[in-house]
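The complex appears here minus one protein chain, its other protein chains still in place.
Coming up: chain A.
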Amino acid sequence: MELKDKLVTSFMAFEDRIDVDSPVHDIRSEAMKTFEADGFPGKKNEDWKYTSLKSVLKHDYSVFPKQENHIDYQAVKKYFIHDIDTYKIVFVDGKYSSYLSETTHEGIDVCLMSSALNKPKYRLIIENYFNKIAGKDSITSLNTAFSQEGAYIHIPKNKLVAKPIQIIHFATGNESALMLQPRNLIVVDENSHVQIIERHQSLTDNPVLTNSVTEIYSNKRAIVDYYKIQNDNENASLIDNTFVNQKRESHSSVHTFSFGGKLTRNNLSFFQNGERIDSTLKGVTIIGKKQHVDHNTLVHHIEPNCESHQDYKGIYADSSSGVFNGKVLVSKEAQKTNAFQANNNILLSDKASINTKPQLEIFADDVKCTHGCTIGQLDESAMFYMRSRGIPEKEAKALLMFAFSNNVLSSVKIPEIKERITKIIANKLGVNIGFDL
């Protein structure tokens, strides 16, 4: 059976199991209709021109894992940022793992989507925020239709959340092929500050397809820093759909570090609903073999006096391929917008490729929008300079590539994350040198 048909059929069974009186029942049904009508996006869809899901959709995925699988903390400790104190919301094969998690209800809610959807005390937040900014495209709709589990984070006003929150999804490989559809809702109220780290990790070579949707609401003067660490193994694919809605004077950032996976598609959209908002979208992609990473970003400047900063660096080896499609939309009212976008790429082999496309649609007349894309190779004269000082070719290359990505890393506010990313990069480049730049 085609995956689409399997999902459509499964939806009926899914609906039977969950509460049909739930406030999101209608939303799910509507979303399923959209997916049923549109299906998975194909190459004719302009937004998916350079990313084909064909090879990812061919597996016979389990869409509802049958059992709860236990994993030992020691076996997966390395996937956590474990050297600092954090809250943890951990899922194993899509099911919440209380054993690996550390949630809280003390002053803030760091818990589960499934309880937020079912318990009356969360009803107001769900009604006000759930699926309000998530896209209505077929991929997001598919997730919405099956939305049931994921992270639920609500930070009431004036809270500085001292501990970062980690959201981690493990796939055990107990299913021969597994599809996961986590749904996260993050609401940060006035003046509050939170840092979130997200990771998807498959523990075997069995195929995994994750279609994740995250809605983030940064209310007035809130600060939200979100880090996505994408270093999954080579049979795992990820479609990440993240929507950020910002109110006035809020600052939100999403850093995406893409090193692993078979196919990774990041749909990242920011909506600036207020004045003096600052949005930051940054990413480092370092891939090889036949890996594919696609960054599809949107920043919608709706009101005046806001800023956005996009900076994506990509290094592609072997037959890997990348896509950057960055859209900046400036509405007529959004005067004095300051939008910056950069996408710089290095191709290390003749077979590697990158398709980069800045898309600026500006309807206001008093704005400053800059964008720049570059595609190049490593600088040969720099290589000779470094080698003539005794730095071997491989290490010299690594140092240059690290320096190339350093602009993005330097804005990471959690030192342990920076350290971890640095290690992953060194590992990826096969060198054993410290990059304490």
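In this text, contacts are C-beta pairs under 8 Å (C-beta built on N, C-alpha and C of every residue); 3 or more make two chains touch, one makes a residue touch a chain; residues count from 1.
Throughout what follows, contacts and distances are computed from a predicted model.
Engineer: Looking at UniProt, which of "Transglutaminase-like putative cysteine protease", "Fe-S cluster assembly ATPase SufC", "ABC transporter permease" or "Rieske [2Fe-2S] domain-containing protein" names the chain we cannot see?
Structural biologist: From the choices "Transglutaminase-like putative cysteine protease", "Fe-S cluster assembly ATPase SufC", "ABC transporter permease" or "Rieske [2Fe-2S] domain-containing protein", the unshown chain carries the UniProt name "Fe-S cluster assembly ATPase SufC".
Engineer: Considering the whole complex, which of A:83, A:333 or A:379 touches the chain not shown?
Structural biologist: The one listed residue touching the chain not shown is A:379.
Engineer: Of the residues in chain A, which ones touch the absent chain?
Structural biologist: 379, 381-382, 384-393, 395-396, 399-400, 402-404, 406-407, 433, 435-437
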